[in-house]
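For this depiction, one protein chain was excluded, whereas all remaining protein chains were kept in their positions.
Going by the order they are written in, the chains are A, B and C; count residues from 1 in each one.
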Amino acid sequence: MIEALSIWVAAGLTLAIMSFLYGDNPVYKFAEHLYVGYSAGYWLIYTWHFTIKLMVIQPIAEKQPGALWLVIPLFFGALMLTRWFPRIAWMSRWSIAFTVGIGAGLTLTGAVHGYIIPQVKATILPLWTGNGLTSFNNFVIVVGVITTLIYFFFSKPHTGVLGKTSKVGILFIMVAFGASFGYTVMARISLLIGRLDFLWSSILKLVHFF
Amino acid sequence: MIMFILLSTITVKAFDTPNDGGKSITIKAYNVPETVKKALVYRKTEGDTTYTLAGVMSILSYRFMDADSTIKNGKPYYYRVDFYFPDTVISVEADSPGIAYAQWYDKTKTSSLIFLIVFSTFVLVFIQLAKKDPEGLYIRKIPALDAIDEAVGRSTELGKPTFFVHGLLGITDAGTLAALTILRRVAKKVAEYDTPILVTNYDPIVMTASQETVKQAYTEAGRPDAYNEKNIIYLTYEQFGYTAGVDGLMVREKPGAIFLQGYFFAESLILAETGHSVGAIQIAGTTAKEQLPFFVAACDYVLIGEEMLAASSYIGREPVMLGSVKGSDWGKVFLLAIIGIGVAIGTIGSILQSAGNGALMNVFEKILAFF
Amino acid sequence: MLKKQIPLAITFITGVIIVVTFFIPHPPFGRLQQDALTWYSVIFGFTMLLGVDSLVKFHYTKLRRREKGWWFSIVFYCGFLLSFITGVISEIRFGDAFNINSSFMYFYNTILVPLQSTMFALLAFFIASASYRAFRARNIDATFLLVTAVIVMLGRVPVGYMLWHKLPDLTSWILNVLQLGPMRGIMIGISLGTVAMSLRLILGIERTYLS
Partner (left out) sequence: MNGENISFWEKLGKIDRRWIFLIIGLVVFIPIAFGLRMTVHVSPAVKSAYDTINSLPEGSVVMISIDYDAASMPELQPMLKAILRHCFDKNLKVVLINFWPLGLPIGNQGLEEVAREYGKVYGVDYMNLGYRPGDIAVMLRMGTEIRSVFYGDIKGTPLDSLPMMKNIHNYDDIAVVVGLEAGSMGDAWVQYVNARFKQDLILGVTAVMAAGVYPYLQAGQIKGLIGGLKGAAEYEKLVNHPAFGHIGMASQSWAHVTIILFIILGNIGYFMERRRKRGL
């Protein structure tokens, strides 16, 4: 019985979300509000379990080395909650500033070491390798990178040679976007196949059940 | 006989793992025959009588990094590796003990450090130059940013609210930080036109930063009284729950202008198509390269990658900001020059190599290894 | 001063420390980047309370004012309480709400999973409507986009092979070579922009939420 009920609920919610394709309606509204409410609660529990319990309470309770450092985020975390008290709410800016500082530091080093250096290295390709096709491929890749980068030049007007190269750059970009779009279609259709198959087999199961 | 040959060829070295925080020793084997099936590493230290198993060595790279929690800096550790062949097992001891140390500088990051210094210098120098001589600073047209005022204006004329939809990454993402800059501009216009705004957030920290940003924008527009914190809401930290919620708000509130700004994942197209169906002008911006095609297809204006990050300079047009854009462009020239020189050396080197002269190719390999 | 200068100083100091220690493996600096991520998560955990509070208040206002569709806010509260209460109970009973036998996980599977995957599956419809509407050969740029998309779409299904048996090869060439350059260019551009933006933030030139 519980199994049949679960199938009903799951199939019903599937249809409710799909009804959005026709337009906004009470059934979708129901599913949407349930979804937002349920998942907000879910993530609250998730954060409690995986962040507060495993990252804060456990290391402190077990006196793990370095647990003392947790004072820093606890302090800034508590400051964040000053937003509930309008008179001292401005103190939460300190916490935002701290997170922005962490963000800026991490993205800066991450972008240089994790992306710029390895990608520039990967682009330094010989245009002649002894093999016609690889040489041509290398040429296409190098030209693609250079013209695209030139498209993102901001401080000079795009006229003359710069203008022409950036035109080639935008064509490359469009090809990349087209490829990426076409490539994704397959995965998206697969998702729908999965969903419709679930719906169809649920219907068959329920018909069988009664 | 075979054993004797193998014994005489395989060598094992144990040494401090370079460029790390200590408490780790690397064991490397040389001249290992390809027939080896498995290699187990054993360790002992002063006072131990027998070896204990430390782990399994990779038989592709013949390397093993021993970072066991018992390892202490400055203490010698002796290693033995057992090589398993189809019919026999051969033990080889490391020629000298390994001693772990912590390093103060990570040499593998030198290329990053050099780039960082060069790039920062460009940015700082051009900021200084811009302060001295604000004339003649140029920034190319970015239509999506010019369209912000128009979009908010049209939304006001129609008597509809303006929506600002944040992406899914937190404040540690550059796209999110750029989105906040754009939000500030949008909020200022909204305050001037006195039209309603709704900012939806996926991440609570971004929500608090958005609240501060909008508050500042209203103050800047001279209307701090009109600011209402309740218009900047958190929905849920669940990808499609957020999507369902934003979609619902879109079809019910029917905004005249929608800004989709930040780092998006698969939901990008669901949001953009729903926004289009309610007839809103849509200005999207993202640094998620996979999602750009969908925004390009479904939105009226799109900030493509770096254009989004240049937004604050474009909007403010302050000399300092424009100077930093110019500096960053010079960083680009620097990279293009490196790519150009590298490609030239590689190409000529490769041609010379096929003619029998491999000297330049060696230089090329060294350049690549430096990165 | 407290409201403006101190936040700028905090961002500056934090940012500089994280960048400098990136190059120092020696303890305690070597692990600082990882620790910083943990710290960020902890602050995030606290802020989650503010977020949920804002959402709960948003629906409370709707209910109190009896705004149009107010009773859906009751659905919101039901959903929220369902996961919250089963979560708390499971956390107490199993010591881990994510135990596979908990009621919390049961509702996760019957409610959240179908909602999630259906919402995701809507993309199949939207990708069709978007291509219909937007893929018009208005100019050269749009034509390039359209033609590549069509080739790749066909090249990845058996029909493409039937039309022209080289089509799958052409598709993989487009994916592995032709689009590689521009995608790399876009990402290098984004990374450069990111570095410049982070520098501006650390130096206090860019102030989004401070005046």
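As a convention for this text, a residue touches a chain if its C-beta (ideal position, glycine included) is under 8 Å from a C-beta of that chain, and two chains touch if they have at least 3 such contacts.
None of these values were measured; they are calculated from a predicted model.
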item	value
Visible chains that the absent chain touches, using the contact criterion stated earlier	A, B, C
Sole residue of C:Ser117, C:Thr148 or C:Ser191 that reaches the chain not shown, by the stated touch rule	C:Ser117
Chain not shown: contacting residue from A:Ile52, A:Ala122 or A:Ile189	A:Ile189
Touch list for chain B against the chain that is not drawn	37-38, 53, 55-61, 277
Missing-partner contacts on chain C, residue numbers	98, 100, 109, 113, 116-117, 120, 124-125, 127-129, 131-133, 135-138, 146, 150, 153-154, 156-159, 161, 168, 172, 175-176
Chain A residues touching the omitted chain (full complex)	21-23, 183-187, 189-197, 200
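In this text, only the chains that are shown with their structure count from here on.
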item	value
Of A-B and A-C, whichever chain pair has more C-beta contact pairs	A-C
Computed distance of Cα centres, chain B from chain A, in Å	13
Touching two or more other chains - residues of chain C	19, 22, 40, 43-44, 47-50, 52, 55, 69, 112, 115, 119-120, 122-123, 127, 131, 145, 183, 186-190, 192, 194-195, 197-199, 201, 209-210
Contacts with two or more other chains, residues of chain A listed in rising order	17, 20, 29, 31-33, 35-36, 38-40, 42-43, 47, 80, 83, 93, 95-96, 99-100, 102-104, 106-109, 111-113, 116, 120, 123, 142, 145-146, 149, 152, 173, 177-178, 180-181, 184
Contact footprint of chain A on chain B as seen in their complex	109, 111-112, 115-116, 119, 137-140, 170-174, 176-177, 205, 208-209, 211-212, 235-238, 240-241, 244-245, 247-248, 251-252, 289-290, 292-294, 296-297, 304-307, 310, 313, 322, 325-326, 328-329, 332, 335-336, 338-340, 342-343, 346-347, 349-351, 354, 364, 367-368, 371
Residue ranges of chain C touching chain B (in the complex, touch as defined)	19, 22-27, 30-31, 40, 43-44, 47-52, 54-55, 57-58, 61, 69, 112, 115-116, 119-120, 122-123, 126-127, 129-131, 133-135, 145, 183, 186-190, 192-201, 205-206, 208-211
Complex contacts: residues of chain A adjacent to chain B	17, 20, 23-24, 28-29, 31-33, 35-36, 38-40, 42-43, 46-47, 80, 83, 92-93, 95-96, 99-100, 102-104, 106-109, 111-113, 116-118, 120-121, 123-130, 142, 145-146, 149-150, 152-158, 173, 177-178, 180-181, 184
